[in-house]
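For this depiction, one protein chain was excluded, whereas all remaining protein chains were kept in their positions.
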Amino acid sequence: MAKRIGVYPGTFDPITRGHIDIIERGLTLVDELIVAVATNPAKEPLFMVEERVAMIEKEVEKYKSVRVEPFDGLLMQYVLSKKSSIVIRGLRVMSDFEYEFQMALTNRKISPGVETVFMMTRDDFAPVSSRFIKEIARLDGDVGHFVTPSVRRQLKKKYKSMEKSR
Amino acid sequence: MAKRIGVYPGTFDPITRGHIDIIERGLTLVDELIVAVATNPAKEPLFMVEERVAMIEKEVEKYKSVRVEPFDGLLMQYVLSKKSSIVIRGLRVMSDFEYEFQMALTNRKISPGVETVFMMTRDDFAPVSSRFIKEIARLDGDVGHFVTPSVRRQLKKKYKSMEKSR
Amino acid sequence: MAKRIGVYPGTFDPITRGHIDIIERGLTLVDELIVAVATNPAKEPLFMVEERVAMIEKEVEKYKSVRVEPFDGLLMQYVLSKKSSIVIRGLRVMSDFEYEFQMALTNRKISPGVETVFMMTRDDFAPVSSRFIKEIARLDGDVGHFVTPSVRRQLKKKYKSMEKSR
Amino acid sequence: MAKRIGVYPGTFDPITRGHIDIIERGLTLVDELIVAVATNPAKEPLFMVEERVAMIEKEVEKYKSVRVEPFDGLLMQYVLSKKSSIVIRGLRVMSDFEYEFQMALTNRKISPGVETVFMMTRDDFAPVSSRFIKEIARLDGDVGHFVTPSVRRQLKKKYKSMEKSR
Amino acid sequence: MAKRIGVYPGTFDPITRGHIDIIERGLTLVDELIVAVATNPAKEPLFMVEERVAMIEKEVEKYKSVRVEPFDGLLMQYVLSKKSSIVIRGLRVMSDFEYEFQMALTNRKISPGVETVFMMTRDDFAPVSSRFIKEIARLDGDVGHFVTPSVRRQLKKKYKSMEKSR
Partner (left out) sequence: MAKRIGVYPGTFDPITRGHIDIIERGLTLVDELIVAVATNPAKEPLFMVEERVAMIEKEVEKYKSVRVEPFDGLLMQYVLSKKSSIVIRGLRVMSDFEYEFQMALTNRKISPGVETVFMMTRDDFAPVSSRFIKEIARLDGDVGHFVTPSVRRQLKKKYKSMEKSR
């Protein structure tokens, strides 16, 4: 049996409990899981890609078979360069579904050998996107339900430093 | 019986006939309704928050139990500060539904005691968002079906003044 | 302030933890809540209407302001006969939304004075319909996550008696 | 590395080109794939379960690692009895999504260790369900785009024999 | 310019104001419109196909270019036999959309030369299906908003005669 390598791509700005949930579930499917952190300068992330990689690494250090890497460029080229043929995506809500489907069908035309598989986030983490979490943290609300204590501290620190620099 | 206070939050840039419809329906549910106008500087509204509050006040002055207030910060904190436990939202279309659901479930995690309830806009007002109305007004189309004559005049004035200042 | 009476209609075949959750939330909105159990002979319910009413009564006996009643005929006529102008419905998933919307807009045309309001079920109860629960119980699976111990016993008894009578 | 066993459950009444597509894609994910054919007497299938199993076996005989089996009872119990922890489902359209999600979340509550993963059907096979195909075949239309020549012959034969027996 | 012939297929059990709205809009698109009434014995319609044809004929007699015909068998074969290449369908709600899309894509594979075009029902007629209307009429509710006075009388008569025959 060949070793199965999966890629779980995203911006992870920052990593949420929902993301961690998908990483754990993904390990059922593959022998090695690469969390691929998109540089994504167009989206103007809150955290730099190095910060995002470090935050994820801290959360997943207990999983021997998970690796975290930054990437830019075309996802399909990255996946093939890693000798992977499985892309893992989490689905939270219906509107995700259409976007993800469109993306996956487009990717399939580019690289027919790579399969995108969808897994479901734990339902009580389901509706909360990174965007909402950042909005709540910016307004000084409590994001402890949505991210780990460590990520929560980082969010606080980031918004405090931004306030000062204004 | 305790007095029921409801909060109807939004950007209201500007208030539409659909919004007025929800305000009227909301009065079936609560004894006092606070229309909470989000400052929302990130969205770069067309009208300043003071203008938006004034426009709504004019439309609802006939309802004794409706109050209009600007707010910023976290909605849930605002709602609790008003001794309210009911947030009212209008649903127009399916895509509203998912966004609203995501928002409401997130809010519930932050403040479990506050309930978000959804009411349906009158069907002939249903599909028209403030964004579309502004686009039509900007192109000098007639928005009389979607807003009251008073709001329509304000939109005209606003776009005329913007044209001059260019 | 007038007393607000709400009607929560359904088939409740049988009552689920999700239904109980909506009943509790509904009490935030109204001073008296009538759980209206549709006779629904067309749907061939598993439990007779008297059984369904009794099961709900047992679950809600701790709430002084909840009443359980069977009803048949047109919902809007029933609501008006109860001097209510608020119908409460729970939303679980997107596909509910469209059906509920269609129903509510139709009802509004028949009785413009009655408002249908939607509340969200607790997310971990969200996806489970009575139909799924019955299917699991029929195949002798454990439905303890979805219904109370008392309802679970009734489901077991019902399917055992059906097996014998075959 | 442990051997990964996947279960692809369905009624397969009859197997379509879309189903075959998912079976092939599923083999990317697992080392052994069990096509589990639901007896489903409640749905009154056109073909008996033995016929359906035989039709699938014929289509997949070239794949060494695919097995076809009838099953009844609770899917999750069947999956665990096969030492599998992966259920594979194909998604064709949005409305599938909600039903599948509801099913998968319900199943997760029953058996938290089993993951349901979703794969996308090839887009030109996407919208065609077994129900539509049977309707077209019954009206003597050409179903050659949707099923293999062998299944097409079986459908013709079945409807011819039903006509005679009337 | 060739004469454009359109087919508007449906069960029309009975014809609603929404259907009439689509017929009128369809005349913008085609020179001749055939309302094709599906026999549909599987759905067990309330009205016999002859009754349904007669009810539609009465509603559209003012339109010279509309013809009403019963049909059974495969829609695409019927359309081609009428020298038409345009099928018109009304969309009311999102869930229609998926079903209609699936149907239309299936039909396109069978007859690539026939186009299915979708038109929107007038918004205040939008959510009301024949199924809901029959349910309301059966429970003796007022269906005057949804059907013409003539159809309303027929519904009353039908349900009265069914009651007697029980």
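Quick notes on this structure:
Here the chain labels run A, B, C, D and E in written order, and each chain numbers its own residues starting at 1.
The rule is simple: contacts are C-beta pairs under 8 Å (C-beta built on N, C-alpha and C of every residue); 3 or more make two chains touch, one makes a residue touch a chain.
These numbers come from a predicted model, not from an experiment.
The residue from E:L80, E:A104 or E:L139 that touches the chain not shown here is E:A104. Among the residues B:A2, B:A42 or B:L139, only B:L139 touches the chain that is left out of the figure. In the full complex, chain A touches the hidden chain at residues 73-74, 76-77, 95, 98-99, 101-103, 105-106, 109-110. Along chain B, the points of touch with the absent chain fall at residues 93-95, 126-129, 132, 136, 139-142, 145-146. By the touch criterion stated above, the residues of chain E touching the omitted chain are 1, 3-4, 25, 28-29, 31, 85-86, 91, 94, 97-98, 101, 104-105, 108, 115-120, 123.
Everything below uses one rule, namely that only the chains that are shown with their structure count from here on.
Comparing each chain's Cα centroid with the centroid of every protein Cα atom identifies chain C as the most central. Ranking all chains by how far their C-alpha centres lie from the centre of chain E, first place goes to A. Taking the CA centroid of chain D as reference, the farthest chain centroid is that of B. The rotation relating chain D to chain E, fitted on Cα atoms, comes to 120°, given as a multiple of 5.
Separating the centre of chain A from that of chain D, both taken as means of CA atoms, is a distance of 32 Å.
Listed for chain A are residues 94, 123, 126-127, each touching two or more other chains.
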